[in-house]
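Removed from the display is one protein chain of the complex; every other protein chain stays in position.
Let's look at chain A:
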Amino acid sequence: MENVTQALQGVPLNHYILLSAIIFAIGVIGVLIRRNAIVIFMSIELMLNAVNLLLTAFSVHHNDASGQIFVFFIMALAAAEVAVGLAIIVMIFRNTNSTDVNILNKLKW
């Protein structure tokens, strides 16, 4: 265990930040350009996990466990969100036979 921590600390922090930024950007772009609700959903998960990665990296870097504990909270939250979100998507599919978010444009002036 000691070795693992040291090995992780061996990786420079910049690499983690860069990787997280890339994953987060992929998530944002996915949300912006995709029309399938499930894919948008997955992109959101990507963004969440990019943040998780960053939190763990900083946690190790500072030798402080609270960052990792926070990650558990985010995971629990993400799980709950997925449960509700998927249920909504299922209902949307049942009503419109599609998961295209552009069809759902009834809520407007």
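The rule we apply is simple: contacts are C-beta pairs under 8 Å (C-beta built on N, C-alpha and C of every residue); 3 or more make two chains touch, one makes a residue touch a chain; residues count from 1.
Following the convention adopted for this analysis, contacts and distances are computed from a predicted model.
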Name of the absent chain as recorded in UniProt (options "NADH-quinone oxidoreductase subunit L", "Putative aldouronate transport system substrate-binding protein", "LacI family transcriptional regulator" or "Cytochrome c-type biogenesis protein CcmE"): "NADH-quinone oxidoreductase subunit L"
Contact with the hidden chain (one of A:Val31, A:Leu53 or A:Ile74): A:Val31
For chain A, the residues touching the chain missing from this view: 28, 31-32, 35, 101-102, 104-109
